[in-house]
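Note that one protein chain is taken out, while the other chains of the complex remain in position.
Take a look at chain A:
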Amino acid sequence: MHLTEKELEILQIIEQNSRIDFNDLAKMVDAEESEIADTVQKLEDMNVIVRYATIINWAKVDTYHGLTAMIDVKVTPKRGVGFNEVAQRIYRFNEVESVYLMSGAYDLSVVVKGQSMNEVAQFVSDKLSTLDSVISTTTHFILKKYKHDGTIFEPINEEDKRIVVSP
């Protein structure tokens, strides 16, 4: 679908900050507040805006023990449905965070979240690799997140270094 410049601008702003006040957003893109509400509603209805999410640095939470693995999956595509069917079979599992079809050495990139390494290992050996079309899997555990979706988790020296008044 084709979006106007203004709609694109609105999307870019709420992608960075979905909690922004519509009144402020309206000022920023030079629109009426009602126009913003209508546009956002429309984009939600069209499923362009899919969900409002929060980026959380779980590593800072002591009681959190989850871990994430990225799994490269090679599959045999099926006549008529290509990769879609197997992708669907994979993304239906609750453990699966995301599934991407990739170019390059493997076909699907699957991100899996679990409570322990055992849990993830079990998912891979029992559920994922046993699927008919899956040829092979390579599992990579994420050790530390530095930057996620454009956001640096622990920015260093972020304070304003400018002098307070200048010409």
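A few points about this structure:
Note that in this section contacts are C-beta pairs under 8 Å (C-beta built on N, C-alpha and C of every residue); 3 or more make two chains touch, one makes a residue touch a chain; residues count from 1.
The criterion applied here is as follows: contacts and distances are computed from a predicted model.
Per its UniProt entry, the chain excluded from the display bears the name "Aminotransferase", taken from "Aminotransferase", "Putative iron-regulated membrane protein", "ABC transmembrane type-1 domain-containing protein" or "Sugar ABC transporter permease". Think of the hidden chain as still there; on chain A it touches residues 9, 13, 20, 24, 27-30, 160, 162-167.
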